[in-house]
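Sharing a structure here in structure tokens format.
Missing here is one protein chain; the remaining ones are kept as they sit in the complex.
When the chains are written out, they are named A, B and C in that same order, and each has its own residue count from 1.
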Amino acid sequence: MAKEAFEQLFRKPATTKYPLQKASVPAGFRGRPVWDMKKCIGCSLCQNNCPSGAIELVGKGMECEIKYFLDRCVFCSQCVEVCPRAAIVMSTEFELAGFDRSKMLYWYKRSGEVL
Amino acid sequence: MEKTSEISDRLKEHLKDNIVEMKNPRESRIFLRVKKEAFRETLEYVVGNLGFKHLSTITGVDLGTEIELLYHMVLNDAIVLTLGFSVPKEKPTTRTITDLVPSAVLYEREVHEMLGVDFEGHPNLIPLVLPEGWPQDVYPLRKDRQFEELRKIALEK
Amino acid sequence: MGYASTIKVPFGPQHPALKEPESFIFEVEGDTVVNVTARLGYVHRGVEKAFERRSYVQNLYLAERICGICSHAHTTCYVQAIEELLNIDPPPRAKYIRTIIAELERLHSHSLWVGVAAHEAGFDTLFMYTWRDREEVMELLEAISGNRVHYAMNTLGGVRRDMPAETFPTVKKHLDSFEKRVNEYSHIMKTEQTFLKRTTGVGILKPEDAVSTCAVGPNLRASGIKEDVRADEPYAAYGETPFQVIVHGGGDVLCRALVRIEEMTESINIIRYALDHIPDGPVRIRTPVAVPAGEAVSRVEAPRGELIHYAKSNGTTKPERYKVRAPTLANIPSLAKTLIGAHLADVPLILAGIDPCFSCMDRMVFVDQNRDKQWVWNMEELKRHAKVERN
Partner (left out) sequence: MSAIEAAEILVFPGLLFLIVLAFFYEWVDRKFFARVQNRCGPLFAGPAGLFQPFADFVKLISKEDIVPAACDKILFDATPIFYFALPLTALFLVPIATQSALIAFDGDLIFMMFIFALIVITVFLAGWSSMNRFSIIGAVRAALQMLSYEIPLALAMIGPALAAGSLSISAIAQWQSSHASWGLWLQPIGFGTAIICMLAELEFVPFDIPEAETEIVAGWRTEFSGRKLALFKLGRDFELVLASALITSLFLGGAQQVGIIPPIIMFLLKTIPVILLFSFLRSIFARLRIDQMTSGMWKYLVPIAILQLLLILLGIGK
């Protein structure tokens, strides 16, 4: 053990200086899902399949808008899987914690803007 | 190692018309439902003669008018015998099996608090996981208890 | 006679030795534990009830969230039960991928345990080393599945992501370096005198007690009983993978440590074999939304032992009844046996010895799905609650 411990003195620390030094994520990471409203056809499959009720459709069909509740999301990417038009992608964004739950609503409008 | 079919044959032979239902959906799975009166004797036979020493868990299922108790017994870590019987929902009582299988203590407590089944002779039939102050007559896993209602109780407490 | 010779020492619900809230109250006479009462349920979330109101696909993610460490074991168990009800067999490649992920999970769970056990013994340096090296496995899992903890690899009828063949060399490279580290831990554990002093002969569980209290997993195997669901009732690709069931006869904390350490080596070999022999083909098949009526019992060897799920379907898109029994609950009766008569100083080690995972065991806070109500306590409520607790 002493030898093992002594060797560590000459190694670079395994921990990173996280907030100063950004952490990297691999390709295929499941971060915050992002909707492309140009592709969305309002089939509501994502809403019905979401295990945590994080997705809500406002309106119907091609006119619908998507309300996405970040605070409920479990990042399972089931919505990405069921989307017939591939309108949802998982981004690599992961620093999503916050103090205010009301700020965690993302409202995807038809016009392409996000509230 | 004994085969699943051999065991089910032996069970059939021993129990005869006490069997309510017996299924053998695939290798190493037996579902056996017996009459309530015959359960104790069956369990003694299963533990003592067939060598099912390991009790995996006890599942309680609310069937509407009855509550079904399923004892998942395992032989040699390979064959799962699910031994079940029903008790009426109005008066759900049965004898404890802790004298035969000591580790049933926790599982019986769980079934008791979740479905309200009384196990006569259980050394300490107090709630296992529900919080202190949970109402005595609310059994969460019964079908007549709605999710919203349970959440309200949990919040009020 | 007339005076109390014992004092009660509470361990938990908040205690540094317990990484999750659970309460044990020890009656101590001098330095010896004479009685122990456990109060479970601090992380009870009502999962079994929640299963009954979600569709089969949604339940997949609920099952995953029963436990963080053994998330893959729970979903494997779940999909096996539902696949049995659906009467479908997933493609062989999917089964191999399930095996690989399961073994990687075992690696990271066991190395987590080694760290926790070392920490309980005051051996913080070993704790840091094991957790550092555990990162290697976690990062591997992240690269394969997209997340460090909730891999979400299993789905009904297969797995969700394929493992491309070009990633195999990287996986093997990481496994090689991790194997070296595992050998290092096993060397440290077998030679470090202070650690041996703290673990040898501590918390002995006799084989007959292990059987009568229905202990499971490494706990049971450390008592000399050769039982492992992977070998006795093979699922996924374990039937085609050669491996050994590690057994030690001592039944003390040291043996539990050695069983886990050696299982890690075994797991690395399983993954290597699986990577070499993985068949080509699709990784998933389509499944219907509704499940025909029936019932199924599914068992999986989770890192902590035998995990059993019981599913009952009624022909609709939601299960009628779903029952989960996590390995930790099965190990609690044996814990009572080993704790009585132990030194108070050994209690944390014995508690850690079964690798407790209380979230798994308690399952069930009411998962918030109601759209307008939020179950979050504000400061006022917290204070009120604290007052009540004190009185």
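Note that in this section a contact is a pair of C-beta atoms (placed from the backbone, for glycine too) under 8 Å apart; a residue touches a chain by one contact, two chains touch by 3 or more.
Keep in mind it's a predicted model, so treat the numbers as computed, not measured.
Student: If I'm reading the header right, one chain is hidden. Which shown chains does it touch across the whole complex?
Tutor: Looking at the entire complex, the absent chain's contacts are A, C.
Student: Where the complex has a chain not shown, which of C:Lys197, C:Lys226 or C:His277 is the residue touching it?
Tutor: C:Lys197
Student: Which residues does subunit C use to touch the chain missing from this display?
Tutor: Against the missing chain, subunit C presents residues 7-10, 15-17, 31, 118-126, 128-129, 132, 192, 194-195, 197-198, 343-348.
Student: What subunit A residues would touch the chain not displayed?
Tutor: 1-2, 5-6, 8-9, 11, 13-15, 17
Everything below uses one rule, namely that only the chains that are shown with their structure count from here on.
Student: Quick check: more C-beta contact pairs at A-C or at B-C?
Tutor: The comparison resolves to B-C.
Student: What whole-number Å value describes the gap between the mean CA coordinates of subunit A and subunit B?
Tutor: Chain centroid spacing, subunit A to subunit B, equals 42 Å.
Student: What whole-Å value do you get for the distance between subunit A and subunit C if each is reduced to the mean of its CA atoms?
Tutor: Those two chain centres are 27 Å apart.
Student: What are the residue numbers in subunit A that touch two or more other chains?
Tutor: none
Student: Under the touch definition given earlier, write down the residues of subunit A that touch subunit C in their complex.
Tutor: 1, 4-5, 14-15, 25-26, 28-30, 49-53, 56, 72, 74-78, 81, 90, 101
Student: Given the complex with subunit A, which residues does subunit C contribute to the contact?
Tutor: Contact set of subunit C toward subunit A: 54-55, 57-62, 64-65, 125-126, 129, 132, 135, 139, 142-143, 146-147, 150, 152, 160-161, 184, 188, 191-192, 367-369, 371, 374, 376.
Student: Which residues of subunit C touch subunit B once you look at their complex with the stated criterion?
Tutor: The contact residues of subunit C facing subunit B are 40-41, 44, 46, 48-50, 53, 84, 211-214, 227-229, 232-233, 294-297, 299, 306, 308, 310, 312, 320-321, 323, 325, 329-330, 332-333, 362-364, 366, 370, 373, 375.
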